[in-house]
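First, the structure itself, so that you have it in front of you.
Apart from one protein chain that is not included, each protein chain of the complex appears where it belongs.
So, chain A:
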Amino acid sequence: MIVYLTNIAEAFLPAALITGILVALAPGETKRRDVVAAAWAVAAALGVGWVVYGLAAANGVEVRAKTVIRIVAIAALVGALVLAVLRWRLADRRRVWFVIATIGVAAVLAFQAMFDVLSGTADRSFTATAVLNTELIANSAAVALGAILMTALTAFVAHMSRRVVRTATGVLVAAAAVLAATWGAEVMLGALQMGLLEVTSGRVSFVAKATQYGGSTGYGALVLLALLAVAFFLARPSSDDGMSEASDGRAERRKRRAFALGEARWLRATLAVGTFLTVTLLYYDLYASLPPTLSKAEAAVPNDEGVVRVPIDSVKDGKLYRFAYIASDGHRVRFFLINRYDEDHVKIGVVYDACMICGDDGYIQDGNDVICIACNVRVFVPSIGKAGGCNPIPLEHAEDGGDIVIAARELERGAKYFSEVVAITVTDPVTGNDLINLEAPYRYDFKGNTFFFESQDSYDAFKAEPEKYAGEVEGRLYRVQGHQTRG
């Protein structure tokens, strides 16, 4: 439900802002006929956006279509700026042309926003079945709410901009500049993807930065909206501006008061919608869209014999017990223990917290289910400890005197299943000096083990004869090798 609302808000907020300001900049009063024409044009543009997205997705040309649409949208932004400049030039003359151009810009932006909403929600199911159900109704309500809020916001922006034309023009220029930059970066990305532009590191870096910040155009639009509201508030008419009753008459004063009251209502309505949208976007980005987090892992420190011992009694209650071991080169190796049956039939599954297929996102326990975070599959708990499917990778271990015994050697072998590296003190194998692994200037992978060096010399020396310095290291396992058993 909230997915649809946030997608609509993010895609349509810039369009609502720019359209609202353009409406306010149009010379003369807004006529009813203009509003009706604009509504039809926007509705048609939304329909076209729907059809175009459908065709593009069906034919697998989404990237091309998006690139073309972005170019058209940038043209529309330029059109909007031209209109803003023209306003100061020609006052009431050629009003019709100004209105038609504004409607054109609004239609293009709405068309693009529709395309964005559809491509942003393509992987979500609007409803699981064609029969009317709660999810379908809730999602439809979210879409309807989004449409109402965006329409209302356009009207609010138009009303406020009329009072503070200079600020509104400034906001329009700022919005157009920022949007043109992000969309330009997306055009560039499309061109890179389609092979029209040569890939260089400068271009990739620009595209990466622009698209990273481009994801927050919704917040940008809300900030500009707030700016507009502040300007509107500062320019508010006072209900009692010191004029005496004698000089101005009571009727005149009451009219003023009514006007001031009306303006305050516009402001309050805008603030209410703006706050609601901000809260919705923040809730989605900071909470609802985040993946589940792993429970805390207990530190597993091997004893003098080089083994980790875990008493079976402490892990037999059916919960998932996660541990983390820090490998010699700083890899954080997570593994977990879980009783596969009940407390009367204790069979402990001992596995790495990683999947051969999905990688090291890990597993969480939700009720009785053990779930792979990456692919959301429910793992059949009695099968934990067996290889295959999306099961966690089995970890070799032994049982001894009521303890599960895991050799540190085994955990070292699985270090490459994990990508998380923590800062630890390591030793340069050539010089024997200590250094911090993450700050080491040189590193070299030998049999999957990473060695760190303080200088070019020791790096070269090691590279020439790794066996001499590395000592007896065991090769590490990689996920691409698939399941490996000893012997």
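Throughout what follows, a residue touches a chain if its C-beta (ideal position, glycine included) is under 8 Å from a C-beta of that chain, and two chains touch if they have at least 3 such contacts; residues count from 1.
Simple rule for what comes next: contacts and distances are computed from a predicted model.
Look at the chain that isn't drawn here: its UniProt entry, checked against "GMC family oxidoreductase", "Carrier domain-containing protein", "ABC transporter permease" or "PLDc N-terminal domain-containing protein", names it "ABC transporter permease".
Interface note for the absent chain: among A:136, A:192 or A:424, the touching residue is A:136. Residue in contact with the omitted chain (choice from A:147, A:235, A:375 or A:438): A:375. Between the chain not shown and the residues A:388, A:441 or A:482, the one that touches is A:388.
When the omitted chain is restored, the residue from A:35, A:85 or A:122 that touches it is A:122.
Only one of A:55, A:235 or A:357 touches the chain withheld from this view, namely A:357. For chain A, the residues in touch with the chain missing from this view are 60, 122-123, 125, 127-138, 141, 357, 369, 375-380, 383, 386, 388-391.
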